[in-house]
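Only one protein chain is missing from this complex, and each of the others stays in its spot.
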Amino acid sequence: MRVVTGVVGNDIHVVANRLIEISLKERGFEVFNLGVNTYLEEFIDAVIETDADVLLISSLNGEAEGWSRDLLFLKSRFDLEGVLFAIGGNLSVGEANSEEIVPKYKAYGYDLVFHQVDLNEGLDTIEEALKERV
Amino acid sequence: MRVVTGVVGNDIHVVANRLIEISLKERGFEVFNLGVNTYLEEFIDAVIETDADVLLISSLNGEAEGWSRDLLFLKSRFDLEGVLFAIGGNLSVGEANSEEIVPKYKAYGYDLVFHQVDLNEGLDTIEEALKERV
Amino acid sequence: MFQREREIITKTPYTDSFDFDEIKEFITGASKNLFISHKFKTSDKILVQPRGGFPTYDKVFELYGEFTGAGVDILPLTIDSNTRLNDYEMAKKMLALSEENDENMLNGYPLVNHGYRTTRKMVTHYDTPISLRHGTPDARLLVEVALASGIFEIEGGPITYLLPYSKNFPLDKAFLYWKYVERVCAEYSELNEPINRESFGPLSATLQPPAIVIVIQLLEMLLSLEEGVKSFSVSFSQTGSMSQDIVSSNVIKKLAKKYAQKIGCGDAEIHLVYHQWMGAFPRNKEFSDSLINTSTVIAAMVRADKMITKTRDEAFGIPTKEVNASAVRNTQYTLNMLRGLPVITDEEEEANLTEMVDDIMEAVFNDPADTLWRQVFNSIKNGIIDIPFSPHIANSGEAITVRDKNYNIRFYERGNVPISDKCLAYERSKIDLGEDSLVDHIIHDIGIML
Partner (left out) sequence: MFQREREIITKTPYTDSFDFDEIKEFITGASKNLFISHKFKTSDKILVQPRGGFPTYDKVFELYGEFTGAGVDILPLTIDSNTRLNDYEMAKKMLALSEENDENMLNGYPLVNHGYRTTRKMVTHYDTPISLRHGTPDARLLVEVALASGIFEIEGGPITYLLPYSKNFPLDKAFLYWKYVERVCAEYSELNEPINRESFGPLSATLQPPAIVIVIQLLEMLLSLEEGVKSFSVSFSQTGSMSQDIVSSNVIKKLAKKYAQKIGCGDAEIHLVYHQWMGAFPRNKEFSDSLINTSTVIAAMVRADKMITKTRDEAFGIPTKEVNASAVRNTQYTLNMLRGLPVITDEEEEANLTEMVDDIMEAVFNDPADTLWRQVFNSIKNGIIDIPFSPHIANSGEAITVRDKNYNIRFYERGNVPISDKCLAYERSKIDLGEDSLVDHIIHDIGIML
């Protein structure tokens, strides 16, 4: 399985990104890590270029919502049906609960949304979702 | 003005008692301080003996309610009409608010009830009440 | 003879009937986990012990459940103030009211009224050391019930549970009653791991001068070791100055060893217990949290073996079990992050404190009486040992302390406490009353944490 990952927008929180790369590799994924400060277009380009199965976006600094508003539009320009879109980290500015956050982001076009969810828990869910797709 | 004071029951918290003695004297009262660990009967006896104008009871350790249940009975045995009965300190076991505590203690026979009230504020109120009585 | 005395003491309608053989058997076979003396030996962290006790069995049982969930090391059993004054009749009445109305009409657990058969169920259920916290001058019956229940740490002593906790209780009797307690503890210590005795260093928790606190700790330790106790904890509470706490710790550790050896009891295990701030608490609960956490850091700095916690509700009343357990959880969290702390010494302050303690100890030993307890008894009566803010009539109350600008507690008047002119001069040189009257200064010093 190929996964493109990175941190969206002007966000430079790199620590989680490093750990995610390590964890994905340990789970046997082929990882294309774009690192921090990656714009949505760059993610989409990388998914197409690498023919990835999963796009796994992180956001920590509260910016994600601002950037995610364009996702549906970008998705509509390419055929990305088979790709699993996941986002996780800290998905709002200020404290918020998942009940509010998850539906919002699903509406933006993500299949799986992990607000303040433990990484391993999230990756387990992603793996299950991938199995179901096959 | 003569005031009898002390800490009721098996309560041995002495610090407040020392400060109360000092404060009352500073305010010009003649003070009979029975100290800590004083039973209700002893207070009543002292009030009668000294012909006091005020009985000012402290309680800190949460015992006050247990002892106060006998107050009305004791009062009924003597003519203590002219004496102002005040109690203050920490008047319950565990946290409680004044709205509950004050009416309860008034029903036990106290004229003034100060649950977790600053000493000087309480003494001001007592002095005002004494002025009104004259 | 002694056994006869014990039978008389324990024969009372207020508790269940004693079966000494069964109790002996129980202690002999008791789980090592019930012995704090064992836990001290096998653990390398500061043990955390909250305070707490409720009138009813069920409430204490639930409290222990909460504490266990929060990672407690030692459970407390705090006794109500009627039992402390041997007023078992009042305790009984209030226990009944508490059970009927599901309201706490007592500020602790009336252990005697509950009895050891009942209480032991709870003790063995949790299989964690329990410490008896009471404040009772005559604790003979209480301690018998506690030990029979499986509570293998007994706090208190003839001085530390008298001067702060009682007004009229006769001093000489207190010594004799505690001698009884020490002997029972020593006897039971031979059956399994030693019973731990702990002295109560906070005393009246208000402007207590470290020199006096340490003297009292050392004397209660000696009185206990003399009777054959093999595991003892000296203690003190946060003074309000981190530096003074560190100095006190260094001095008490050194002197406890020295004086224990002096009476040929160098083989006893001596531990140091630190009490989080015992004085008047702020009414802002976040400030209380800050205060408590700072106490925890200081406990680690003074390298205590055990620390006793407070809660954010201290100024308001007996805390709920949830609040109490949170305090334990937070304390463990903080302790876990404090590692490899610097070792600190302050030669000048330690020399001054050591000299004051040694001088007072010498004066006690110079008393012509024939036994140590009588020497101590006389020393309290004549003010050689004198604590501020004691409710007890025998305490002379002539020694006056205030805080210096760094919040160290200093002698302002020594009264009859035999510290040297030199030491007094040193202490006074640190004090600056400024514009304040002495009384105003003291009121301020009582309330530094408000």
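The first chain written gets the first letter, and so on, giving A, B and C; residue counts start at 1 in each chain.
Following the convention adopted for this analysis, a residue touches a chain if its C-beta (ideal position, glycine included) is under 8 Å from a C-beta of that chain, and two chains touch if they have at least 3 such contacts.
Everything quoted here is computed from the prediction, not taken from an experiment.
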Contacts of the hidden chain among displayed chains: A, C
Touch with the omitted chain, as defined above, among C:S37, C:T309, C:S326 or C:Q375: C:S326
Residues belonging to subunit C that touch the chain removed from view: 240-243, 246, 282, 284, 286-287, 289-291, 293-294, 296-297, 326, 329-331, 333-334, 337-342, 344, 346, 405-408, 448-449
Sites on subunit A contacted by the missing partner chain, in the whole complex: 9-12, 14-15, 18-19, 22, 35-37, 61-63, 65-66, 90, 92-96, 116
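Keep this in mind: only the chains that are shown with their structure count from here on.
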Geometric centre distance via CA averages, subunit B-subunit A, whole Å: 67
Residues within subunit C bordering two or more other chains: none
